[in-house]
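Every protein chain except one is present and positioned as in the full complex.
Now for chain A:
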Amino acid sequence: MTWFWSNLDLLWDRTLDHLILSVPPILLSFLIAVPLGWLANRYRAGRGVILTASGLLYAIPSLPLFFVIPAIVGTSLRSPLNLVIALTIYGVALMVRVVADGLASVDKDVRQSAVAVGYSGWSIFWQVELPLAGPVLLAGLRVVAVSTVSLATVGAVIGAQSLGSLFTDGFQRGIQAEIIAGIVLTVALALLLDGALVLLGRVLLPWTRLAATDRRAVRVARIAEASA
């Protein structure tokens, strides 16, 4: 514990580093997965190819990826950008299927009725399909967020400063407290981001919170209607 208290600055810095490495891949993988998932859902022929190809991305081992990315993108071998790109690839791998499934989960009758009252093609996507897929997208994004925070620790191996640096440093110097602090803070950060997404969901998807109170509300409404 003494190590912990005397190194608060280090821990805070590594946590911030970790956050800065994790958030862009989470956002990027969402932004990239939405059009891909849309394509997979829209065109039946492309569905298998897109879903399989994006799913296979997750099978790429991370260490070779760190050497391949600089060769393709032209970044330096020790650039943190390599890690951001790698984490984005893994996020996309998880998220594309989620987007495709989320869009497919939108009630066909609701979609039909949106067409019938005069929504045009794009306004159906933005104003009807995407928000209604929201709960599924949120669930997927929570998995991506937690997995990205956990995977980002690997960055320490290629020199990207993160909470993972606490493991490598702790191992090398035999400081057990540092290793434990790294693990605890990684889990805490993952929980924090997860909680932030849940809050965001409450703000952006207010109708989903009704599920629990629905039955009671409908019963009250029925009674009110019957007595009217």
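Please note the rule applied: contacts are C-beta pairs under 8 Å (C-beta built on N, C-alpha and C of every residue); 3 or more make two chains touch, one makes a residue touch a chain; residues count from 1.
Here, contacts and distances are computed from a predicted model.
S.K.: Tell me the UniProt name of the left-out chain, picking from "Zinc protease", "NADH-quinone oxidoreductase subunit K", "Aminomethyltransferase" or "ATP-binding cassette domain-containing protein".
M.R.: UniProt lists the chain left out of the view as "ATP-binding cassette domain-containing protein".
S.K.: In the full complex, which of A:T2, A:S76 or A:S120 touches the chain missing from this view?
M.R.: Checking the options A:T2, A:S76 or A:S120, the one contacting the hidden chain is A:S120.
S.K.: Looking at A:P24, A:G46, A:P70 or A:P131, which makes contact with the chain not pictured?
M.R.: Selected residue, touching the omitted chain: A:P131.
S.K.: Can you say which of A:L8, A:V49, A:L63 or A:V110 touches the chain missing from this structure?
M.R.: Considering the complete complex, A:V110 is the one touching the chain left out.
S.K.: Looking at the full complex, which residue from A:A45, A:A59, A:I72 or A:L210 touches the chain that isn't shown here?
M.R.: Here the residue in touch with the unshown chain is A:L210.
S.K.: Just checking the interface: what residues of chain A touch the absent partner chain?
M.R.: Listed in rising order, the touching residues are 107, 109-110, 112-120, 123, 128, 131-132, 134, 205, 207, 210-211, 213-214, 217-218, 221-222, 225.
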